[in-house]
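Left out: one protein chain. Kept in place: all the others.
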Amino acid sequence: MTVTGYGQAIRDGFEYLLSTRREVFTIGQGLWSPWYVGNSMTNLDVQFGRDRVIDTPVSELATTGAGLGAALCGYRPVVIHPRIDFMLLAVDQIVTQAAKWRYMFGGSVNVPLTVRGIINRGGEQGAQHSQALHAWFAHIPGLRVVMPATAKDARDLLIAAVLCDDPVLYIDDRWLYGLEEELGPPVELDLRREGPKRVREGSDITLVGAGHAAWLCVEAARHLAEDRIMADVIDVRVLNPLDARLIADSVRRTGRLLAVDGGWTTCGFAAEIVARVAETVPPSAMKAPPRRLTLPDAPAPTSGPLEKNYYLSVSDVAAAARQVTGSRGDAWE
Amino acid sequence: MTVTGYGQAIRDGFEYLLSTRREVFTIGQGLWSPWYVGNSMTNLDVQFGRDRVIDTPVSELATTGAGLGAALCGYRPVVIHPRIDFMLLAVDQIVTQAAKWRYMFGGSVNVPLTVRGIINRGGEQGAQHSQALHAWFAHIPGLRVVMPATAKDARDLLIAAVLCDDPVLYIDDRWLYGLEEELGPPVELDLRREGPKRVREGSDITLVGAGHAAWLCVEAARHLAEDRIMADVIDVRVLNPLDARLIADSVRRTGRLLAVDGGWTTCGFAAEIVARVAETVPPSAMKAPPRRLTLPDAPAPTSGPLEKNYYLSVSDVAAAARQVTGSRGDAWE
Amino acid sequence: MRAEAELRTAGGPELGTLANAASHHEALTLPAQDRDWLVDALRRMVLIRAAEERIGDMVAAGRIRCPCHLAIGQEAVAVGVARHLRPSDRTFGAHRSHAHYLALGGSVRRLMAEVLGKDTGVSRGMGGSMHLTDPEHGLVGTVPIVAATIPIAVGAALAARMDGRGDIAVSFFGDGATEEGGFHESMNMAATHRLPVLFVCENNLFSSHLHISLRQPKDSTARYAEAHRIPAWRVDGNDVVAVAEAAGEAITAMRTGSGPAYLEAVTYRWRGHVGPREDEDVGVKRKDDLQLWKRRDPVRRLHEALVAAGDLDPGALERFEAEARSEVAAAWAQAEADPFPAPEALLGRVYGGGRA
Partner (left out) sequence: MRAEAELRTAGGPELGTLANAASHHEALTLPAQDRDWLVDALRRMVLIRAAEERIGDMVAAGRIRCPCHLAIGQEAVAVGVARHLRPSDRTFGAHRSHAHYLALGGSVRRLMAEVLGKDTGVSRGMGGSMHLTDPEHGLVGTVPIVAATIPIAVGAALAARMDGRGDIAVSFFGDGATEEGGFHESMNMAATHRLPVLFVCENNLFSSHLHISLRQPKDSTARYAEAHRIPAWRVDGNDVVAVAEAAGEAITAMRTGSGPAYLEAVTYRWRGHVGPREDEDVGVKRKDDLQLWKRRDPVRRLHEALVAAGDLDPGALERFEAEARSEVAAAWAQAEADPFPAPEALLGRVYGGGRA
């Protein structure tokens, strides 16, 4: 067991894949840069050669399409987009091509393509360097979507994504790169068997989040415990296809739900969580209205004080959770 | 009053705008074609000249960006995408540019751009000619999203969209083009004041839908009435920003919700409707679990028999509504 | 003929007689060798046309419902390029790809089954006319999003180079596809990494209802290859000999690492953009041109040449056509009798290993 950070764990995942599978390669912007994707791929080009760790022109669409083409021809490429915002130029290849090729061609075509989209926001970068659109991609049948919230998942879900025969969108978050954890050796998970995980036990309220939002929930739960509010925390991990049973079971017990998400509200991922719970948990079990905590309905501003109010913090989550646990039944009106 | 079809009503809207506003022009694929966009723009190029009704190369991104550029320079362009699927190549210009320019530049820049995306599906066209991704765009702050379900709205919401100083995504559905209605003269609505409308009164269940789904709800309500099931039908009309109060009020009265949507389930528009209701309607008021009726979690198949099962029909909606009204409280378990 | 030379000549429509409907009506000039293949090529083109005519008739009769884009008149491009391909090569097409599928050796019956939405179709009824695949013959896939398969073909070329067996990727697309940004990104990526991909532009002068003169400053698309410093060939797309020769030069070089190549084949579609009608009413002077283009018939011109050369008798073409029509009729009958996919197919084919 060695202590490893989230960013380093991603690199460990790549190192494992590139050393154990000759059909794996990675392609995208910044792979030959010392800083482009943080420390998550440092010197992989030196270690495995620039034929398997390929930096590219500023051509998101062609780069993603090229990854898909190689995936259709026996390889397991990982296409890197240093920002979700840039990846949007390749949406056709991800959503209308990769996610649909198996189906359109009868179901037996394997599409072992992994697209890695990095959420890279804050630091007064502004509206075009800020978007987290995981809800968009979780909306698309045929596309698996994973968001690791821990160093272990950052490594092992990357490996699972690459070994999966379906296209997978793997979304990591630069805000988590410093997160450290004791890690054993890499494991090869079957992504089809992976789903949400309870990462903390509690009986007063259910906190649900994916990626950085899951981390916020865990941290907030610590603070809440100090006030004797025991939160049940679910790390979603796999957003699509979504298996929400664990979440519904938890809310049945706690009677309270706070869905936390780093995306926007309307048609966002938190909406799906609330909807799943509303469809399956009897009202009699609910002690308070389900609640969403998401980004304000605005693009990201740059101005420091505004930006500080814009993004979610641990204390925002704790405060919202306190409200929910403090609220009585009439809170609906 | 003259009887007008939905497709013709769209053309009436364009004719009104092009005759009364010299700053209005329209640009997109198929505008010089006799059949490309159905009967919704027939001969506008002949009537108003090819300088104001511009057909384009197969370049969705540049066409949309050009519309935005003209909108920033005093015009009110309508960019046409004959299919939502094609429009995805321009997502950056719609979502990362048009929706954010006002905000990124301080709030006072007007962006009077209308992007018209047509839902054109069925007829065994398959997965790449089928997508309805209104949930994606309703997720984006700064972008107004409208979906007309009637001939009157097809015309008047188009006019409202073009006269609005914010970017608007106007989504019409080829399946509605035959829908006829008696229309008076065009009216200039202020889009900022428009929102969901109750189009039928009832006390047993609330049916909610946008665009073609709203039409399905209205038709289903007729059938349901024959069985004495009185449905309250809400046509959403404006998906973003979404004012859900009318919907919540309705569910408070009926105690039952069926959210119908022609998009996919996860993080779809129906999820948002269910979430809004769950957040605001007290469980005590709910007589049955809220329910979503959406597309199956699959791309669109071409094979006739499969396609028939894939898309929603009036009887599917009626059947789901009967289930909801028939279900008892224990239906949650 | 290499395009660079021509590109240097400034101004005016650049395709010259290649775009002139009144030219190139004469019989083909045949190479000395290769006669057996030329006869095969004629048979193949006749089969493609018979199959597409059948499909057109069945669309008109309402027995096929999926949108069908017919390549009648353009058969020589697919057949000429296929001449130099092997099953381990990776070919991609678009919305108008029946000819690509059949030229590579695809089964008529499985094509008919696909357009009918049958479980025996090439895509098991999930894709119809616009979504064809035939890995066994090297056809990876064809899809209707314009230009979408161009970057995918570049990725296949990357895979081919990694495989190191001298295989190549081929991307068939139309002149309209050259207006999509992805096409240009793909050419730059292929040129920068010197990938073995053959870009085949079937320039039929139209994108849907719009003539190329309303969409681009010049009528030749090889301009773009030149900009990306990709060697380009420009040929009469209704001359299977010229197409095969150019493709041969390009592909031979590519298999030994010369990098990407571009082939512009100028041709014309006899039917409307979609469906069986001739759409004489649509587009710039299509009515007059169509009649002339029919006289640049790739099939007739090859047959006449083979007759003149004494390789075939004057009646051969009619015989081939009759044979093709009966083969097609039989395939159609079988396909119509075939079963539709089971209802479970709707949700069962979305993910690998069943629904996870």
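A, B and C are the chain letters, set down in written order, and residue numbers restart from 1 in every chain.
Note that contacts are C-beta pairs under 8 Å (C-beta built on N, C-alpha and C of every residue); 3 or more make two chains touch, one makes a residue touch a chain.
Not measured: the values here are computed from a predicted model.
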- Item | Contacts of the hidden chain among displayed chains | A, B, C
- Just name the one of A:189, A:230, A:298 or A:319 that touches the chain not displayed here. A:298
- Per the whole complex, from B:15, B:165, B:249 or B:316 the residue touching the absent chain is B:165
- What residue numbers in chain B mark contact with the hidden partner chain? 25, 51, 54, 56-57, 59, 61-75, 77, 92-93, 96-97, 101-110, 141-142, 144, 164-166, 191-193, 241
- Contacts of chain C with the missing chain: which residues? 4, 8, 10, 179-185, 188, 191-192, 214-218, 223-224, 226-229
- Query: When the complex is taken as a whole, what residues of chain A touch the one chain not shown?
  - Reply: 29-30, 32-34, 36, 55-62, 85-86, 89, 123-129, 296-299, 301-307, 309-310
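Convention: only the chains that are shown with their structure count from here on.
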- Query: Which chain pair is joined by more contacting C-beta pairs, B-C or A-C?
  - Reply: A-C
- Averaging C-alpha coordinates per chain, one finds the centres of chain A and chain B separated by a number of Å equal to 29
- Note on the structure: Residues in chain C with touches to at least two other chains are numbered 125-127, 131, 143, 145, 148, 181-182, 345, 349-350
- Could you list the positions in chain B whose residues touch two or more of the other chains? 85, 89, 126-128, 296-299, 301
